[in-house]
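Accompanying notes for the structure given below.
One protein chain is absent from this view; the other protein chains keep their places.
Now for chain A:
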Amino acid sequence: MESTMYGAIQALPSEPVSDLLSIGVCPFCILRFFGIRDVVYSYPFLPSTLVECTTINLSKEPCNKKEQESFGHSNEQALDGRTCNNVSVNFDMSNPCIACLGIFQLEPGIDRQLDRICHERRERMAVTSKEKIIESVKKEGYQFDTFTVEISIPGIVMVRERAVWQHLQEKHGSQSRLQGKHLSEHVVSSKEALKGALIKSLEESLQAVHDSGSTFKIALRYKHPETVCELGFPGCSLKRKRGVMNEVNGDFTEPVESLVAIQRCLASISAKDFASIYPYPPPKCAVACNLDVSCYRTATLIGGRYLKFSRNISQSPWMIEEERKGDGSVQEIIADVVFPHFKADSYKFHASGREDIDVRMLGGGRPFMMEIVNARVLVSPDDIQKIEDSVNSLKEGWVKVRNLQLVGADARSSMLEGETEKQKQYTAVIWLSRCISNDEINDFMALKDLQIQQKTPVRVLHRRSPLVRPRMIHWLKLDRIEGTEHYYLLHLCSQAGTYIKEFVHGDLGRTYPNVGSLLKCEAEILQLDVTDIAMDLFNE
């Protein structure tokens, strides 16, 4: 790797490089402006090597350009080369880099040359970004074996990058390395270079593998007091219209500069217009970017099916004027066991539809999902099995879970589909005002795919739209309850979203036809159970 780096650095045209060094562009950014990619940025001796090579090249240039190629193949040679020359390269390291505002200079490496050069500023730096990252990761106690890094760069850095580029093009545009190049294609973005500089050493320090799809995110936010909005780019607003939800703590943050908008403006503005907005090369700035490090894990999703054996448990916590309705909720009973395992910030509970508080959920259970926000702990399928067992061994036994498992984000849409699309089976205990003959029962059970019109039930009309909803009853089955004349068990299968209680008692005739109208009598419902939700989701 070292020799590749030497080759790359050495091949740089020394004149523009020394110019950039003298106006205060850091060695990292110089490499970026010449489109050099890959792991070069992680090399600790990079800054001094660049200075060395440039010095040598400059001194050699008038004599013999071809000799450059043989130079710098080893460190000793490079140092030798420098000592026998009187040419010196000016560089200004007293201020942060005029392009990146010190983003790359937060990485001191172990370069003694640079140490000497910017000893003073180094003294002022409490911790380097790498140390800061490791400290932040350790503090929260995350478990992870992969990670990914998210970087946000202040908009002003993009503006300054453009200003340096414009300077380069104007002064050195004839150089073959720069001729006809475009900033967006040629210059390596600060994000990419920063990743190149950090990731390898982070992998070693954190004992984990970088994977852009990892659920564990290390967010690096570089901030700088100089803002872009005040510069007055013509014809565009650079602020986001709305504030943004902070994923980690749920706070609503103020609208900020939109980096995408800045990028768009910079891409479309002409060199002349840009010059009237911002000077190039960019002015020196005494204040460096500072770095905020935060870590979070994207939602951990746990799916399964729940059963509910109590007629006094709602699905979600139900409070009326601070007084609890019922004995508890499915959500809380499950979450009280599941949630503590993850040492997470919060959770959300989703289910494929819901049943009333006084309706049991039997059969195969109802698909549900817990979305666990910012889990510190990684759990294994074995752990999930143990969690399921401990929910199922709660002594009240009101709620059980089946097939608990870690699931992907696609399960979310399947669940929502179940809310509106899938067939549901029910068993109801009903009362009929007259005794029904066997023939009538058979006629009733012969009804298939019966379409009913259901007005929004009075019971929910205060909070739902008044509508007439056509719903399908796929089949019906009626069993006598032995020893009674008026009581029956009604089994039925219906389209999702059918209000079953209203289909039985008719809701003042607002659901029509209803059980009473079909059997030409009055009908009342005493008990209802959901016996099956016909979905493949979490069935095994």
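Quick note on the criterion: contacts are C-beta pairs under 8 Å (C-beta built on N, C-alpha and C of every residue); 3 or more make two chains touch, one makes a residue touch a chain; residues count from 1.
The working rule: contacts and distances are computed from a predicted model.
For the chain that does not appear here, its UniProt entry gives the protein name "Actin-binding transcription modulator", which is one of "Methyltransferase", "t-SNARE coiled-coil homology domain-containing protein", "Integrator complex subunit 11" or "Actin-binding transcription modulator".
When the missing chain is restored to the complex, the residue among A:Lys191, A:Arg412 or A:His505 that touches it is A:His505. Considering the whole complex, the residue from A:Trp431, A:Tyr499 or A:Phe538 that touches the absent chain is A:Trp431. The chain not shown here is touched by just one of A:Thr148, A:Gln175, A:Ser294 or A:Thr531, and that residue is A:Thr531. Panel shows chain A; residues 307, 309, 360, 362-365, 392, 397, 400, 402, 425, 427, 429, 431, 455, 458-466, 475, 477, 481-484, 486-487, 489, 491, 493, 501, 505-509, 524-527, 529, 531-532 of it touch the chain omitted from the view.
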